[in-house]
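A single protein chain has been removed from this complex, and every other one stays in its place.
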Amino acid sequence: MTEITLGMVGGGQGAFIGAVHRIAARLDGRFRLVAGALSSDPDRAAASAAELRIERSYTDWAEMARAEAARPDGIRAVAIVTPNNLHFGPAKAFLEAGIHVICDKPMTVTLEEALELREIAAKSDALFILTHTYAGYPMLREARRLVAEGALGKLRMAQVEYVQDWLAEPVSGKQADWRADPKQAGTGAIGDIGTHAAHLARFVSGLPIEQVAAEMHTFVEGRVVDDNIHVMMRMGAGVRGMLWASQVAPGHDNDLRLRVIGEKATVDWCHDRAEELRFTRLGEAPQILTRGGPGFQGQARVPGGHPEGYLEAFASIYADAADAIEAGALPEGLPGVEEGVQGLRFIEACLASDADDGRWTALKD
Amino acid sequence: MTEITLGMVGGGQGAFIGAVHRIAARLDGRFRLVAGALSSDPDRAAASAAELRIERSYTDWAEMARAEAARPDGIRAVAIVTPNNLHFGPAKAFLEAGIHVICDKPMTVTLEEALELREIAAKSDALFILTHTYAGYPMLREARRLVAEGALGKLRMAQVEYVQDWLAEPVSGKQADWRADPKQAGTGAIGDIGTHAAHLARFVSGLPIEQVAAEMHTFVEGRVVDDNIHVMMRMGAGVRGMLWASQVAPGHDNDLRLRVIGEKATVDWCHDRAEELRFTRLGEAPQILTRGGPGFQGQARVPGGHPEGYLEAFASIYADAADAIEAGALPEGLPGVEEGVQGLRFIEACLASDADDGRWTALKD
Amino acid sequence: MTEITLGMVGGGQGAFIGAVHRIAARLDGRFRLVAGALSSDPDRAAASAAELRIERSYTDWAEMARAEAARPDGIRAVAIVTPNNLHFGPAKAFLEAGIHVICDKPMTVTLEEALELREIAAKSDALFILTHTYAGYPMLREARRLVAEGALGKLRMAQVEYVQDWLAEPVSGKQADWRADPKQAGTGAIGDIGTHAAHLARFVSGLPIEQVAAEMHTFVEGRVVDDNIHVMMRMGAGVRGMLWASQVAPGHDNDLRLRVIGEKATVDWCHDRAEELRFTRLGEAPQILTRGGPGFQGQARVPGGHPEGYLEAFASIYADAADAIEAGALPEGLPGVEEGVQGLRFIEACLASDADDGRWTALKD
Partner (left out) sequence: MTEITLGMVGGGQGAFIGAVHRIAARLDGRFRLVAGALSSDPDRAAASAAELRIERSYTDWAEMARAEAARPDGIRAVAIVTPNNLHFGPAKAFLEAGIHVICDKPMTVTLEEALELREIAAKSDALFILTHTYAGYPMLREARRLVAEGALGKLRMAQVEYVQDWLAEPVSGKQADWRADPKQAGTGAIGDIGTHAAHLARFVSGLPIEQVAAEMHTFVEGRVVDDNIHVMMRMGAGVRGMLWASQVAPGHDNDLRLRVIGEKATVDWCHDRAEELRFTRLGEAPQILTRGGPGFQGQARVPGGHPEGYLEAFASIYADAADAIEAGALPEGLPGVEEGVQGLRFIEACLASDADDGRWTALKD
């Protein structure tokens, strides 16, 4: 296999998620980072590129899209790792330039942008991949497979939570500031982590979220965006669910848990035991499924008992992206533009329900 | 200390909770069971009494209340362990006869009965105790104490769930049948276990549930009562919460979990690790508090590391009841008639919200 | 069933294990405590008996044995809960008086006494029961059953540990003092908890400990008895094992863990998750067996998910003792005089190996 040349928009010095994308792209040896518009500040862009030994440094992503598309050795794919409000513009530019886009979530700030991007992607030969990291965890993929195979029987419930505490007090700093600014982030916890939780429920159950009854809340005084959301969900096929996303709950560093419950069995997964999937058939003893266990059908870099983690999950998204680019189409399960649209629909429906005394509100275009 | 003479209504052969009440009453040596109307069936009543070596056997609780009140050596207290619809009548009869009542939950089937019973109790010299078992667990009492002391700071959230799977399929038998019959049980999961969950949130937080947005659901075909409920809660002091109670979720035998989250710290308790309380101050490492730990201020029969469980928790409710009877008043934290009323208010508000498109609905008399 | 009349030797005010025996005897309603030589101090004996509402109080156990044997309504069984050096005398006296003995462990201080007591028991019509509490835990009984049924295949290893920290520093007080006095306790950690661990390995594996290579150690300055022991074991049928018992290991309150490993499967049990047995067949996913699970064949007071603990395990030993007394013989698995002898053999062989540069030393009479 040849390495796919990669560019990056955002991710300059001091950025968190950019460095994660770079490790993820590098881990399986499928991508080589050769170009970047790492910062809109020219000095920081240049310094960041030098530190990372990136050959072609830009300060403007629009120019980068044009220039790379024009080069015979231009990048084949670009990673967009900017704040939420700077996803749409670069994604549009690179898709229109025929360069594959690997974009952080949420896809855009508004549903209108999301729908527009979906149209742009439909017209482009380039692919759009959304880095819902958790879709890269082997045991969540296994959970999805078990559900799809019917091991759980008819589904009943999906209970999901994504809980953090790093914004439990007023926080400032590069990571916190843009997330708390409605202009850059759009929303707060719901966009930052609620969309991960919603995606996860959909990813494993294979069902859409059809209606929500939601309460958005802001606990920290002075904060403008939401920092805690409670949601009841009606999903496809009569499935009921609850979703909790919070960034203000002491004692939770990055705690994501999903239970999907069917008539015949339940799958239960927690981020802090990411290598295990608790699988219980009704009337049988709970089983601890792992990558090393007999039924596992996914892929892995190291044997069971040698824990893989967050970076490996992220790298699996990148490895799938590489496969997608080689194949010209997204493989089953890899999040793309439709998942981005679903994420924005979820956000908008929660906002609407919250504004309407908690009533059940349908997700719609 | 002298033993308190005890009677029992319900709890004949084949009953589950009656046997539990008897062990709980006996475990600390505070009660002696001497009388019973164990069954309305005379033969079963007599056989049950003989098996249990109970001196005075009745077939009618009304007669038992009259007869025991009239005897100089009549029972001082009675345990009511009948199906839900048979709580109100006996409770009324014994309270009016001046005999202390220890009653299983939910207190009654309707809020009207609950309010009436509260008035009866207010006029009686006898006490009314409601066996919300979980209020007997040492680490939940410790959690309540930590909250009351301010160790969590201003509270933010209460997340509670009580999840079982024993009704995941159509079930018949003595335990299941009355619970599935609206005439005997009133409601399904919400009364049977939802009230425990709601009580627990109130017990530890010390705050009332003020409003709910709820979805009641029945998953098992042919079942008339609810078997799964999802609730969003607004509690006192601006606290937000979620409550999930289910009897149809494979992989959950009797899983009760409560998290109460404050600005400064969180307490996290699960029934399957009942001897531990996870306590995390913001910015500090999580601590595993136990009965054997340095800060523990509760009471225990055996040292930390020698696990106490469900029967001990139940016995602690009975020990508190014995203390209450000796003192003539309920000690702080022991559930009584007001908790019974709150439980029914919770049920009625959930039903109302569910019927009204999930809107926020206030709990009221 | 009629209640069995019970006496108690030791267990006066301030004693720990006496109170535990009393709860255990009472919990299932099989015994009634009517006589006691609770203390050799007359005032304390009388005060303790009054507090416990015990009808017949003695200050001398020898006199108690004589007097009770002579009464037509004399006790049928006696619980011996004195320090180790006061087990032999009372056990002998009551057995010779034809009164069943329920005795705390270790059975005696020396192997000579143990062997003598075995002879006395053989000649007596009365039964001798040794309260190895852990043999009362449902999931350990389940483990024993699985091994006996061959579910593990040919056994390979037994790894057991019993670790505490309450003697990590020089400690004084009623509980600590006699345990640290070689005259009263004989040995330190090895007798107090090492014998529990050794019994557990034998109980579940069904195999004798044949040879040991041991290191006895005392970490706390000024202590005369051992407080930490490391043992390698050769058991019957070629099984290898390790045993660790410590009372000086911070972070361990009463942590007992046993793994029995066979060619085909492993059982793994920890005291702090006493209601679970981790059972893993080679090549299959680990299963969490519980009392509520489908294969469970033991007995229980409450359904799975309602945790039973230490007192219930202790009560199950008493319930078995009651069955034994009614039947005239010990049921399978209930520890008796032979287990007491095995415990002393284990202690003596460890002492001998330790004194002989760690060499493998056989357990012998």
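Letters A, B and C mark the chains in the order given here, with residues in each chain numbered from 1 onward.
Methods note: a residue touches a chain if its C-beta (ideal position, glycine included) is under 8 Å from a C-beta of that chain, and two chains touch if they have at least 3 such contacts.
Keep in mind that this is a model prediction, so the values were computed, not measured.
Peer 1: Pick from A:65, A:274, A:325 or A:363: which residue touches the chain that isn't shown?
Peer 2: A:274
Peer 1: Could you tell which one of C:286, C:305 or C:343 touches the chain left off the display?
Peer 2: Considering all chains, including the one not shown, the answer is C:286.
Peer 1: Hey, which of A:96, A:116, A:255 or A:338 is the one touching the hidden chain?
Peer 2: Touching the chain that is not displayed is residue A:255.
Peer 1: I'm checking contacts with the chain that's been left out. Which of A:122, A:302 or A:327 qualifies?
Peer 2: Residue touching the chain left out of view: A:302.
Peer 1: Using the touch rule from the top, list residues of chain A that touch the missing partner.
Peer 2: For chain A, the residues touching the absent chain are 3, 16, 19-20, 22-23, 26-29, 53, 164, 166, 252-255, 271-275, 290, 292, 301-312.
Peer 1: Which chain C residues touch the hidden chain?
Peer 2: So the residues of chain C touching the missing chain come out as 156-157, 159, 165, 168-169, 213, 215, 217, 219, 228, 230, 232, 240-242, 244, 246, 248-252, 259, 261-266, 268, 278-282, 286, 357-360.
Peer 1: I need the residue numbers on chain B that touch the omitted chain, in ascending order.
Peer 2: Contacting residues on chain B, toward the hidden partner: 279, 283-290, 293-295.
Following the convention adopted for this analysis, only the chains that are shown with their structure count from here on.
Peer 1: Need the CA-centroid distance for the pair chain B / chain C, whole Å please.
Peer 2: 35
Peer 1: Find the geometric centre of each of chain A and chain C from their Cα atoms only, then give the gap between the two centres in Å, rounded to an integer.
Peer 2: 55
Peer 1: Using the average of all C-alpha atoms in each chain as its centre, how far is it in Å between chain A and chain B?
Peer 2: That pair's centroid distance is 42 Å.
Peer 1: Specify, in ascending order, the residues of chain C that touch 2 or more different other chains.
Peer 2: Residues 290 of chain C touch two or more partner chains.
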